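Below is one structure, written out as structure tokens, with a few remarks after it.
All protein chains but one are shown in place.
Right after this comes subunit A.
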Amino acid sequence: MSTAAWQVDAVVRAAEEGEGYKNPGVGDFWQPLFGGEGAFAITRPSIVIMLSVAILSVLLLAFTKRLSVVPSRKQLATESTYGLVRNGLGRDIIGSHDFLKFVPLLFTMFVLILLNNLFSVIPPIQYPTMSRVAFPAALALVVFVVYHLVGFRKHGVVGYFKSIIPAGLSIGLAIPIFFLELVTDLFTRPVTLALRLFGNMFAGHLLLVLFISGGEYLLLEGAGALKLAGVASLFMAFVMTVFEILVQVLQAYIFTLLTALYIAGAVADEH
């Protein structure tokens, strides 16, 4: 990746020398549209996530309206996505006994996150909703509530706290392990779940913004050889876009995988 490092260097140097170019940063992701600038402003990501819910509802309803034994291409795509979540994530991880009631949650999480992530590169939307930390935090909160609730329901409150200790430990070892597991369950899991999705989408989109806006600036304002660096930067933007699509699909998969794993841990008979 030495060429990439060199290009970033070139962009940064150009930014330091010229007045015109401003490095993209966190501030660029704050885009209120209606309702002022305050905490209750309707921002671009909130419009995008509403749009994604509308698109998903319409598409899923339309693609599954006339089901046939020999599926059309759209029905096949919907069914294979559902099959991936139901079998690959639900049944294999939660277990065939009680996975079915969690499949709607898992499928909703998967398609919602997937579409919102893909919006990062779909023109004219081009905004990954999950690059504002509130959205992944809300999704992680839902998962947090669900896996603790099913744990309480399955084991009872005391039994659930007991079930997080691995079986067969002496009392001296069980107490520190209990607190470690408690911190993991109550703090580390939801925080990493939200931050992982947020960090990937934010960093990936920031990289795209940097390469594209930097490339454009170098191409239009740069002198001589810097124009070449601008072309190279735009090419890197293309390569990173392809890489980002991979990351977006992967992150939707990982979020759903971890959701399934946490639920599986809560409903498991023993730790």
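The working rule: contacts are C-beta pairs under 8 Å (C-beta built on N, C-alpha and C of every residue); 3 or more make two chains touch, one makes a residue touch a chain; residues count from 1.
The criterion applied here is as follows: contacts and distances are computed from a predicted model.
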Look at the options "Extracellular solute-binding protein", "Sugar ABC transporter permease", "K+/H+ antiporter subunit F" or "ATP synthase subunit c" and return the one that UniProt uses as the protein name of the missing chain.
"ATP synthase subunit c"
Listed in rising order, the subunit A residues that touch the chain left out are 16, 26, 88-89, 92-93, 192, 195-196, 198-200, 202-203, 250, 253-254, 257-258, 261
